[in-house]
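The complex appears here without one of its protein chains, the remainder shown in place.
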Amino acid sequence: MANNTIAEHVYVPFLEEKKGILSWLTTTDHKKIGILYLVSVSFFFLIAGTIALLMRFELLTPEADFVSPHVYNVLFTLHGSIMVFFFIVPGLAASFGNFLIPLMIGAPDVAFPKLNIGSYWLYILGTIILLFALLKPADTGWTFYTPYSANTDTDVVLMTFGVFVLGFSSILTGLNFIVTIHKMRAPGMTWHRLPLFIWASYATAILQLLATPVVGITLLLLIAERTLGVGFFDPAKGGDPVLFQNFFWFYSHPAVYIMIIPAMGVISEIIPVFARKPIFGYKAIAYSSLGIAFISFLVWAHHMFTSGISEVAATIFSFLTFLVAIPTAIKVFNWTATLYKGSIQLQSPMLYALGFIFLFTIGGLTGLFLGALAADIHLHDTYFVVAHMHYVMIGGTVMGFFGALHFWYPKWFGKMFNETVAKVAWFLIFVGFNVTFFPQFFLGVEGMPRRYATYPQEFKSLMSLSTYGSWILGVGILIMTVNLIAALFNGEKAPQNPYGSLSLEWQVPSPPPHENFHEIPHVTDWTYGYGKKS
Amino acid sequence: MDHSHGHQMDPGEAYSTSKLGMWLFLGTEIMLFGGLFAAYAIFRSKYPEMFLEQHRELNREMGAINTCILIFSSMTMAIGVTAIQRGKQKLTSIMLLITILCGFAFAGVKYVEYGAKFSHHIYPDTSIFFSLYFMLTGLHMLHVFIGIAILSTMLVLTMKGKFNQKYSTPVELGGLYWHLVDLIWIYLFPLLYLIG
Amino acid sequence: MLMILTAITVSVSYVDVGIFNIIVAMSVASVKATLVALFFMHLKFEDRITWAFAIFPLVLLFLLIGMTILDTFTRIFPV
Partner (left out) sequence: MTWIPEAASNLAGKVDGVLWLITLMSAVFFVLITVLLVYFSIKYRRRSDDDETPYITGSEPLEIIWTVIPSILLIVIFIYAYVVYKDMRTPPKDAVDINVLGKQWVWEFNYYNGKKTLNELYLKQNAPVRMVMRADDVIHSFFVPQFRVKQDLLPGRYTQLWFTPIKVGTFDLFCAEYCGTGHSKMRAKVIVLSPEAYDIWENGAQAGEGSAVAGLTPVELGEKLYKEKGCNACHSLDGTVVVGPSFKGIIGRSEEFTDGSSHTADENYIRQSILEPQSQVVKGFPPVMPSFKGILSDDDISALIAYMKTLN
């Protein structure tokens, strides 16, 4: 590192610091690791998205005329597993988290750079295991419920082991971020001056750290059940299949927040910049992230109201579920209030942010139906749940992910993308998404169960409509992808701060130099000092 | 360890940073065992007779011996850490060696125990109790082996003189890990051997 | 100092052989664990953040155990 001191005042973008594939795979630069994650998760997003299009195509008609029911079952298992474990859990957290956390807090890198690339290797190891699992892909659904997952003759062991490895990648990333945020903040960067994305990442990291090991041991027990004959979940041996669900959701409900909280953080960054207003209710948004994280450990059984858990437990969990709605509602109100008397510029990142608020509000409100005991009995395991979770996951997380992509793209890659094309793509995605998933609420209320390869005739018109919508959505995402990739090659050079943000990452060149800051900045104000102080 | 690129973190800060990271990792480990502890709690309350009946199959003396071995090794580990902080490399090496040997002794006792179980045709699928026994002790054994591997590396590095009173972080982190392994055994022993 | 503590914990572990009482056994184990954490692991000398991250997983662990137990043993099947 000695030559660094010599090169101190020569600006070299981090992208050009070292070349060659090997240097990428062995890098400890958080920005490059962020790109590795970004490319990997985007790849898996497109794969799983394509699988989703195949599924929707099969569902165009009531009968299984495109693929057989077994293939359909494999498809939705792969779609769910890849989307959840390979895209959306590491998605925003690991890619943008890696890129932004050190830059935003004024640090040269994360606390443990070697551990950071190690996490990525684990992620790759997980994907390799998945590839082998594809030889005889599981047909259990991404939830791996026992006893089905213990009995099916597909390769559940490899698949769950892959997820287990990914879990450790996620844990180590979370660990790294927590320590980074605690120990690496620049002088003057107090907790209450931190960008809200940092608060969100911190809450997410705690969930990653402490919820993931539980799913790890759960999947390990499932593997032991299949290989050693251990019977914790096998009623024939005195075990309890519902216990698997308890353990599984102890992780997988917090996992929902691992997915959505970083997106909330992104929205909290984008809106003030494009409204030129300080974020409304900073502390409420910051602490509500932590609040959501904590309560989310205690709501897991709302996935299980019809599973045969006790009524007492169901009642308690329903109540706690309603509690988690409160901090979420607070955030939505605060974002909306930030717009008041702003100077609002509807560029593509802002469009995604507004799209997020609109769609996530629908996703959140429909969650109330599923948290309410009597209503959930009717709606559980129907398309209503499918629609709800896609409104939260696509309408929320993916919108946040796309918003982040467009917002930080100039900073990360030093290029500007075509704004008009980006807006067209946004419009198609927004419309296509709603056409795909809004009808599914009605399907669910009418009683269409999920995970059905074939379905009764009466659901045909809405199911077909949903399939048509998926085509629009697919085209929108395709245009967006092409637009962003094309910009890498022929985009204009991005200025240092095209959107006029006050956050630290915009105060360094685009793309940032390898060491981020020539001198560690001294922070004197919070991140959201927009507008005229009176 | 190059913690940062242009800007070297000051050693004290780097030390506390690494330790915080280790503690977070220990939290993860606790939750990893947590699932098994939860399963234990549930099945024990569900089938108290089975647990009472079958825990008698376990060799309490061997369990007790292993508890002593691990607590003793925890002590030597702690002495080793204190020694390196005072720059006594030789003492540290000896203490690390003893700790590692204790780890192997523990594994040896466990090997004999497992062998005895198998010869009585007791396997992980024999009953819920033995499922728990094998899963808990098996996962713990895995941690013992990882611990031995870490401490062996530390031993080699100490003998090469990599550590001194100014820089001893890896030894301390390895020590923390080893203590956690001990800590978990402290619970496993009564849960499995004593109160069944 | 550490020797004495070890002696105590070891002897306690001998004494409680034969006591078939979950509360006694678990409290003894907890005392031992606390001693190991406080002195061997130097938790006594750590800052508040470390304490928080040492204790929070235990809280979650109790919640996990508590809530699953609550579910398992309040399942009623009305006749």
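The first chain written gets the first letter, and so on, giving A, B and C; residue counts start at 1 in each chain.
Operating definition for what follows: a contact is a pair of C-beta atoms (placed from the backbone, for glycine too) under 8 Å apart; a residue touches a chain by one contact, two chains touch by 3 or more.
Since the model is a prediction, treat every value here as computed from it, not as a measurement.
Screening A:Asp29, A:Asp109 or A:Asp139 against the full complex identifies A:Asp139 as the residue touching the chain left out.
When the whole complex is considered, the residue among A:Leu15, A:Leu228, A:Leu365 or A:Val431 that touches the unshown chain is A:Leu365. When the whole complex is considered, the residue among A:Asn98, A:Ser268 or A:Ser318 that touches the unshown chain is A:Ser318.
Residues of chain B that touch the chain left out of view are 46-50. Not every partner is drawn; the one left out touches chain A at residues 69-70, 73, 139-141, 145, 147-148, 151-152, 235-236, 238, 241-242, 275-284, 306-308, 311, 314-315, 318-319, 322, 325-326, 329-330, 332-334, 336-337, 339-346, 354, 357-358, 361-362, 365-366, 368-369, 371-378, 380-382, 442, 445-447, 449-456, 528-534.
Methods note: only the chains that are shown with their structure count from here on.
The interface with the greater number of C-beta contacts, when A-C is set against A-B, is A-B. One inter-chain figure worth recording: chain B and chain C are separated by 16 Å, centre to centre, where each centre is the mean of the chain's CA atoms. Taking the mean of the C-alpha atoms as each chain's centre, chain A and chain B sit 35 Å apart. The residues of chain B that reach two or more other chains are 16, 20, 24, 27-28, 31, 34-35, 38, 42, 46, listed in rising order.
Residues of chain A in contact with two or more other chains: 178, 182, 210, 214, 240, 243, 247. For chain A in complex with chain B, the touching residues are 1, 4-5, 8, 28-29, 107-109, 111-115, 171, 175-176, 178-179, 182-184, 209-214, 216-218, 220-221, 224, 228-232, 237-240, 243, 247, 514-515, 518, 520. Residue ranges of chain C in contact with chain B, taken from their complex: 2-3, 6, 9-10, 13-14, 16-17, 19-22, 25-26, 28-29, 32-33, 36-37, 39-41, 46-47, 49-50, 53-54, 56-58, 60-61, 64-65, 68-69, 72-73. Residues 49, 53, 56-57, 60, 63-64, 67-68, 70-76 of chain C are the ones that touch chain A when the two sit in their complex.
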